[in-house]
Each structure stands twice: as C-alpha cells, then as structure tokens.
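For this depiction, one protein chain was excluded, whereas all remaining protein chains were kept in their positions.
Going by the order they are written in, the chains are A, B and C; count residues from 1 in each one.
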Amino acid sequence: MTRISGRYLAKRIVVSYLTLLVIMSLLFVLLRSMPGSFITSMINPQMTREQIERIRETWGLNEPLWRQYVQFMINYQTGDFGRSPTYSTAVSELMLRRLPRTLILFGSTFIVGYIVGPLVGMYLGWWRGSNKDKSIFSSSLLMYSMPSFWIAWLFIWLFNYHLGWLPSSYMFTQFPEFEWTAFTVMRDVLYHLALPLLSVSFIGWVGAMLIMRPSMNNVTEEGYVFLARAKGLSERTVMLKHAARNALIPVATGAIVGLAFIIDGAVVIENVFSWPGMGQLIVNAVLSRDFPVAQAAFFVIAALIVVMRLFTDVVYTYLDPRIKFGEGE
Amino acid sequence: MDGTDDREPLVEVENVRKLFDLSQGIVDTVLGREPQPVRAVDGVSFEIQRGDTIGIAGESGCGKTTLGKLLVKLYEPTEGTIRFDGREITDLTNEEEREFRQRVQMIFQDPFESLNPRMTVFNTVEEPLKINDMADSYDERRRRVKEVLEDVGLGPADVYLDAFPDELSGGERQRVAIARALVVDPDFVVCDEPVSMLDVSIRAGVLNLMKRLQDEYGLTYLFISHDLSLIRYMCGRAGIMYLGNMIEKGPTDDIITDPKHPYSEALFDAVPDVALGDERRRANATGEVPSPRNPPSGCRYHPRCAHVIPPDDWTGSQDAFRRALQFKLKVERSDIGPETVDGSDTSDPTRELVEHGLTLDVPEEYRSETEMETGGSRVDLTAVDLPSDAREALFDAAEALNGGDRDAALGALDGVVTTVCEREYPEPRTAGSRSVECHLYGDDATSATDSGVAAAPTED
Amino acid sequence: MATERSDDRSTLEAARKRWEPRFERLRSGWSRFTEHRMGVVGLFIFVVYVLWALFPGVFAPHSTQWVAYLGEPPFDARLSAEQIETLPHPPAFGDPFFAPLGTNSDGQGVLTLLIYSAYNAMYIGLAAGLLSTLVGVPLGLISGFYGDTWIDETIQRFVDIMYGLPFLPFLIVLVAIRGMSTTNIIIGIAVTSWLNNCIVIRGETLSLKERSYVESAKVAGASDTRIIFRHIMPNVLPLSFVYLAQDAAGAILAQASLAYLGLADFTSLSWGIMLRNIQNSGYVFQAWWWLIPPGLALMLLAAAFYFIGFSMEDVTNPQQ
Partner (left out) sequence: MTLLEVEDLSVRYAVDDDSAVHAVDHVSFDVEAGETYGLVGESGCGKTTLAKSLIHLLDSNGYVESGHVWYDGTLPAWEDDHGEAKQAVIDDPDKPVRGDGKTDLAALSNSQIRDVRWRDIALIPQSAMNALNPVYKVGDQITEAILRHEPETPKQEADDRARDLLERVGIEPERADDYAHQFSGGMKQRAVIAMAMACNPDMLIADEPTTALDVIIQDRILEELEAIQEEFGVSILVISHDISVMAEICDRMAVMYGGKIMESGRTRDIFEETSNPYTLGLKNSFPTITEADQELVSIPGTPPTLRDPEEGCRFRARCPFAIEECHSSHPPMYDVEEAIETGRLVEAADQRAHRSACYRVDELDTIRTQATKEETWTEQTIESR
C-alpha cells in the first residue's frame, strides 16, 4: 500500500551513477597527475625494454590522454580493473574475493553502530541538559576521540594477551582442528570478528548518536509530542513511538556521513587484526605501489558507500511519509 | 478619499505578475519534471496617491506580502510595470536606484526577526544613513539617530542606543524598525503586518504612532494586513486580494459596509466582532483556499463562490447549479467515488453518490434541511431544483464513478455543468465606487444583482 | 573609523561607545560558555597543549637528543649491551636516570617525546581545521546566499559527490601519490573535511537570508557584500568555529591513523609516529608506559577540541 515515490528513487539512482562517474574521473586525474609517471614505481632495473613497453601498453600510456580517459572509463564501468603486478591476477577477481570479507566487518559495525547510536542519542536528547546527559555525552566524546588502532591494541591486550578469550588476528583459525562445515565456519568467523567489531563499534556508534541527540531534542518541542502526552500516553510511549520515530528521519540522511566514518575505522582495524579485506588490501597495495589494486580498491569502497547511500535513501522514504508520497524533499 | 485622481500618483502598478519558479535541479531537468511556478501575484494594477494610506487585505498565501516586496524592489516582477514617482523601477540607473532606496522603505511583520541580533539599536538605525552616505560624520549620524528614536517614542534615546534587540520588548523593537525606515526621510513606506506580532494593548500605540508620523514626515503608506479591522482603522482605500488577484478595490468604508465581490462578502462575514447582540452571519464559502501553484481557471474564486453564475440555458436554481458544480469539482479532484459513501443505500448506490456529491461544505445556516439531518453527507435530491438534463448528467457521472471510470464521469458533466466563471477571467469592472473583478457585474453578467447577494437556498 | 577632525579624546570616547556593547556581548557569551563544565575542561586541556607546543623545553625534562644512561649530547660513551637490554625502560625517577614515563627502545624519554610532539598535533589540527573552514565557510555562504540558483546547485552537487568519497582511503591514495609530507596530509584532510562545514553554513545562511533584517538591509540599499559580511557572516561565524573544532579533532585522529598505516613523515615528532614505532619495535604489549601516553595524549587533544566545539554550539544555539 505504501508506495515509494518512483521519481525520488530515480533521482537518487541518477545521482549515484553520476557520483561514480566523477569518482572514476577523479581517480584517473589523480593517477596521471603523479609526479613523474606512476609506472616508474612498477619498473625495476632488471626489467627488459619489452617488459617495460608491455607495462606502458597495458596502461595505454602511448595513447593520447583523452583516449586513455575514455578507455579507462569504459573499463571501469565494465568491471575491468586491469591486472595486478604484485598479485598477478585480474584485479577484479581480487576485489570479488576481498569484498565479502570486508562486507562482514563493515556491515556488522554499521548495524551495531546504528542500533546503539540512535538509542543512546534518543535517551540523551530526551533528557538533554540533565546530569546523565552531560556525563554520558562527554564520555562518548572521549570514546570518539580515541585513535581506533590504539583502542584496538588495548582490547587485544585485555581480551587476547591478558585474558586469552578472543583471537587477535585473521578471519579464520589458521590450523583448525574442527571439521569445515557451514556452521563451524560461521562460528569461527564470528569468533574472529568479535574483537575487530568491538574496536570499530566502540567508536563508530558515536557518529549516529551525535545526529540523533539534537534531533531528538528538537522533536521534544513539537506539538505532536505535547499532544501525545495530553492524550495520557506514558512517557515511554511518547518517547519511543512519537518522538524517536520522527527524530530518526535526520539520522537516515546523516547515516552516510557516519558510514564513511565507520569505513575509516574499519580500514585501520583491518590492518590491526590482519583481516583480509579491502582496507588491508588498499594499504598493502599503496605501500607496495601496486596502483591498479589501490585504485580499484578505492573505487570499490567508494561504490560501497554510494550503494549504502541508496539504501539509506530507501530507509529515509520509509521513515518519512512526506517523501514516500513524492510530496516532500 | 475619492476624487483625488487629478494629482499625480506616487506609485503606479500596472498588470504586475510575479511567478516563483521552484528551482529545477539538474537531475530534475534530466528526468523531465515539469516546472510548476507559484503564481504569487497574478496581474494586479492599482495606484497610490501621495499622502494616502492604502490597505492590502487578504488571507495567508494571497500574495499581499509578495506585492509589498515588489514595490520596494526586493523582487523583480515577472511581468508588468511598477512606476514610482513617474519612473519605472525596473530600469533605474545606479544613481536613480540610490535615490529610490532612500525614498522607499519597508517595515516588516516580525519585530523579532527584522532586527539583526548582533547589531545595537544605534548600528541598526544608523545603517541606512551609512549605506546612502547621508551624514558626514559619526557625530552627525548619532545626532540624527537620536532624533528619529525620540520621534518614534523611544526617548530618551541614550537609553536605547547601545541596547541589543534581545534586550527590548516587542513594541520597542517595532519602534526601532520604524525608526530605521524613517531615518532616511522616505516618501513611501510599505508596512507588512506591522503590528500582527504585538500584543493588543501595545498595538494601538504603534498604529497611532504611524498615523502621527505620516503627517510629520509626509509619508505615503501601503499597509498590508490580514486583519480587516486594522485596515479599516488605518486606510482610506483598500484592495482585497485572493490567490494573486486584487479582486476588489476602492474606498475602505464602502468595501466593508457593502462588499461587492462574493469573496469580500464572505471575508467580512467571517470576522467576529466584540459587539454582542445579533448572531453574526457566517461566511458562505465552500472549502479552503487552493494552492497558488495550481490555481483554478477563470475566476480563481469560482470553486468556493456562493454566487457562481449558471449558464444561460440553466433552468434550475442558482443553488442547484452551485451544488452541481461542487459535484463536478469533487470529481476533478478525485474527492468522490464509491468509497466516499457508506453504502447504506443499497437499493440505489448511484443516487446515493449523486446526493453525496451535491452536498455543500458550508456553515449550517446555508445548508438545506435534509443535509442537516444527515450531518452533511447527503442532500435530498427532490429539494434541489435541478434541470432534467443536469440531473441526467449527474446520474451518468455517478454511474461512471461507481464503475471506476473518472474520465467518463467528467465527460458526462462536460457541457452541462459549466460556467463563465470557470472559463474566463473577469476583467476589472466598476461597481459603484469600486473596481471589482467578478462576472456578476457589468454587461456580460447575467444574474447580477446590485448588492451581490444572490438568492437564498432553493427551499424558500 | 571616526576620521573627522575632532580632538583625540572624543574620538576615543566615540570608539569606546561603539565597541563597549560588543565587549559586553563577548563577556556575557564567555560567562555562558563557562557554565559548561565540559567546555571549560576542554579549554584547559587545549591551553596546556598550546603551552607544550610553544615552550616544550620548559615542560620536558630533557631535550629530544637525550638518551637514557648517556644524558644530553655530546655523548662521551656508548650504550653497553646490558643497558640496551633494559630498553625500553619503565618509568624511572632518578635511578638510574630521570624519565618519569620511561623510555622507548632507543632510550629516548617518552615524556619528552610526548611534549615535543604537541606542536605537530596542534599544527596539523589547527591548520587542517582552518583550511577546511576557509574552504567550507565561504562556499557554504555563497551556496546559501545564492540558494536555488545554478551556483548553489553546482556547489551542492559537488558536495554530494565528495560525500561519496571514503575519507581515509582517499587520504591513503592521495598521500601515496603526492608524497607523505605533513603538508600533503594537511591538504588532504582539508580537501575532504570541508563538506560538513559547507552544508551547515549553507543551511544556516539559507535561513538567515529569509530573515527580515536581511531584507530590511536590502531595502535600505545594502550591497550583496555588505549583507554577507555585515548581516549574515557574524551570525554564522560561531557555528563555523564549532566545525573548525570538530575538523581539527578529526584531522589529528586522521593523521594518527595515517602514521599507524605507515603513511606519514617519519622524521617528524608526532604521537602517531610514536605509536607506530611501538609496533615496529614489537613492544605493544610489553611497554605500557610507551603505549598509553601517546594514545591518551591524542585522545585528550581531540576530546578537547570536541568539548570546546560542542559547548560552543550550545552557547550559540539560539534555541537554548
């Protein structure tokens, strides 16, 4: 019965696509504007002339710049990210392999952050100015101020080094003594996920809280909250049903900023925990000057954000009937 | 107030239109969305004589504020011309524009928003002098500012000079705003609801101040308000606006004691009065003001009008025609269909729908008895004096609606339920001392009565 | 600005009259700020760090060249194998040497490094915050002031796209390509962090623009620049300070992350580099005196910025 405004969605899809095009172009510009040429870093003195020539050719460096650009854009849109010199496979394959692993970490932290954050924000916004609000808010800001890798180390020190409860690296047990079934694998992944998830979420929820708190506080002034009280509803119902539901609307639009923040945390955390995802990949690629991989990894993460943003747009239309019926914006 | 036309008018507004395009983003353009401008002011003409106070009245969204802002050049008109002191204000040279900015000022509605919270009273009032290079020195500006502050009743001025707006009361703020407008000694001041945010006991003081300053400074006012009693108190002449049109203009007393346009009539009927005694007549208008983004065709008021004009060959009563027109409008707005009736009349669902569609959304005193009995959900068909062809058309339409075919329903009504008010915009015409934009008056009016009050409901 | 020919005293008097109400305002704003304990704490931490950054020699027990057992250069000896064995050394107060927070594996005093690194963090935070404010605020002002025109549309679409960029991966790629200097890091952070600034300032400008005091200024003949600078900017500046503080905090943390990932200038003294060195030398879980202080220092500085920022938001928020 509730139909989502097709026009609104169409608009968001067009914007998303344009965004991806611009990100691709940006990548192209960034790489070609490198001091010297970016392939110098891939060439070592042992290479033969032919080898060097072949690299130049695969990168199309002999073509005029605009042809290179067109070719680059076509390749990227068809999912052809070139070949990696260090991993010596097609970059796209590498991406496909790494993406699900990263999604597990990104996705779970996103979910945890966007459950905890709005809940705490709701509570603080409702009681804004109270002593509880002041102390919880300033402590969450302290959490928000912690370097993510540092807090991860502290967690490892406590839960792994000191207590020995949880593993401190990798996604799977390296030499498992159990049978590989879907269940054991899942359990094993969750076991390895625990600390990285805790580390990113420890900081990541604050972003959502920072949006929810003032939003909730604004909503308490609204006429419908007053009316809900006048109807004799309990404070709890007024807060949860009438206030929080409306206060969530800006959180959905702000979710994308928080998502980017969580991704930043996750990229660092992947490196701390040797989680074999995109974050680890992009850092390794950059350090080993494997530009095809770095470039593609960056693009995939950006695309992930764009897709997530489309998703939050849908959530947004669900939350706000004014958009759902194509009348707001 | 009449008969002053031999003087040169200070402000002449000729057929001015102002459309606000809702901005079209790049993406909307790509997706081919139709732009739908808001027709804020839609063809308004009038003149203001020197020294007069002319009132602009109307409900929210009628375009009165936009009109005011057009006159002070805050907006550029989309169409039409505005002349100030004989000069068209759209093509002023820089020098002329400076002069214009000195001679024309505006006072805004909300005294809590019209003063910059980070500027002192002195800085606020001084600013127009500074911008227009009107005083040579700081001391001179200070002297002038003090003088004006005392003129507007904020004396001794020294107390106020260094105050910030949030330290002042609403009445004091509005006086500061007036001082700011008057500090450059203007000729023409547009006052946009200057007292609507003020408490009643303070209002009169500001209004009387404005009247006094008019004499002292030789001002001409355009006084915008939704409050008709204020218009009456302040203005010799007035114009009533509805959806961007000035539907009636003339001497205020005449408009109020004997409104010509059906909308003016409804508007004045609706004003409650402290004078107790006889029950006041309620406003005879259906529904609410439609969106200015998509205004009705012809006379903008015809969908709500009590005196909407039936076609020449209409043999029934005017009330019956008004009801039939309401039926048609409900079909157009998709406000009627099998789901809007409760289906209690299983024997004749078509008749039920017709009787539902013919009801009027008006105060009780204008409803028929059968309407009252059903709580406004049905009207007895026999009590509506419909011509037979109209009756047939309505039944055809209702049948089509019950069958789910809205277009066929509209087709059935087409040509039968039709009115000049819907087809043509009424050009302004003279009625007594006023100019009225209504088909009831003038040559082409068929059922015009001079008072503008048409026949009472048909049961009589 | 009172340039007329009058004697100095009246000029002074006039100036005093004009500025007094403003000072009064600042004073009352300050007293409202100090009601927020969080903001006062933030300000205190901030001041301490500023002092560290400006006069590290006053606060640090040693110079950065100081080495455990050997003292200040020039050295007349080398570290013996047993001495090296004891490094990193836990906190020591006079015996065998003075290092209240211990030493790192090279024998440098942790407290000394900590204090000398404040400059770097301050520099990066303030420079990146200022830079992103300088980009974001004018763009936001322009976008808001010319709201609903092609200028606004262009800026907003650009912002939209920039929001699609993952911040840290973008920094990683940027620094990898352009080089790992501090300047590049600052520019990179500024390029990606002005967005919030721009959006918020735009929103505020859009609403301020509709205030009748802006229209009133237009009617009085004020030019666009006068309206922007005299009527809109003073009302959005407090808000932009809030975002400057947030951007500064974000920049400090981003730089630390880059350092950890091995993408920072290793010759500079910075808390991020200190943490990186712990990992490189493999003492993360052994030398708590080396691990905790730099992280804490980072956290407190970022928190100080956030505390100041959010308290200012409360003070300047007209709704309160």
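Just so it is clear, a residue touches a chain if its C-beta (ideal position, glycine included) is under 8 Å from a C-beta of that chain, and two chains touch if they have at least 3 such contacts.
Computed from a prediction, not measured in an experiment: that's the story for all the values here.
S.K.: Name every displayed chain that the left-out chain is in contact with.
M.R.: Visible chains that the missing one touches: A, B.
S.K.: Among B:Phe100, B:Tyr138, B:Phe164 or B:Phe268, which one is in touch with the chain left out?
M.R.: B:Phe268
S.K.: Which of B:Ile107, B:Ala181 or B:Leu228 sits in contact with the chain that's absent?
M.R.: B:Leu228
S.K.: Check the options A:Met47, A:Leu158 or A:Leu227 and report the residue that touches the missing chain.
M.R.: With A:Met47, A:Leu158 or A:Leu227 as choices, the missing chain is touched by A:Leu227.
S.K.: Can you list, in ascending order, the chain B residues touching the missing chain?
M.R.: Given the touch definition above, chain B has residues 59-60, 169, 171-172, 199-208, 226-230, 232-233, 253, 256, 266-276, 280, 282-283, 285, 288-289, 335, 339-340, 342, 361, 363-364, 375-377 touching the missing chain.
S.K.: Tell me where the left-out chain touches chain A, residue by residue.
M.R.: 222-224, 226-234, 242, 245-246, 249, 319-322, 325, 327-328
The working rule: only the chains that are shown with their structure count from here on.
S.K.: Averaging only over C-alpha atoms, locate the centres of chain A and chain B and give their separation in whole Å.
M.R.: Distance between chain centres, rounded to whole Å: 52 Å.
S.K.: Please tell me the distance, in whole Å, between the geometric centres of chain A and chain C computed from their C-alpha atoms.
M.R.: Roughly 25 Å, centre to centre.
S.K.: Residues of chain A touching 2+ other chains?
M.R.: Counting only residues that touch two or more other chains, chain A contributes 15.
S.K.: Which positions in chain C are in touch with at least two other chains?
M.R.: Only 157 qualify.
S.K.: Quick one: which bits of chain A touch chain C in the complex? Just the residue numbers, please.
M.R.: Checking each residue of chain A against chain C gives 15, 18-20, 22-23, 26-27, 30-31, 33-35, 38, 134, 137-138, 141-142, 144-151, 153-154, 156-157, 161, 218, 256-257, 260-261, 263-264, 267-268, 271, 279, 282-283, 286-287, 289, 294-295, 297-298, 301-302, 304-306, 309.
S.K.: State the interface residues of chain C toward chain A in the complex, per the touch definition above.
M.R.: 37-38, 157, 160-161, 163-170, 172-174, 176-179, 196, 249, 253-254, 256-257, 260-263, 272, 275, 284-285, 291, 294-295, 298-303, 306-307, 310, 319
S.K.: Which residues, counting only chain C, touch chain B once they are in their complex?
M.R.: Counting only chain C, the residues touching chain B are 1-2, 4, 6, 14, 17, 20-21, 25, 148-149, 153, 157, 211-213, 215-222, 226, 230-231, 234-235.
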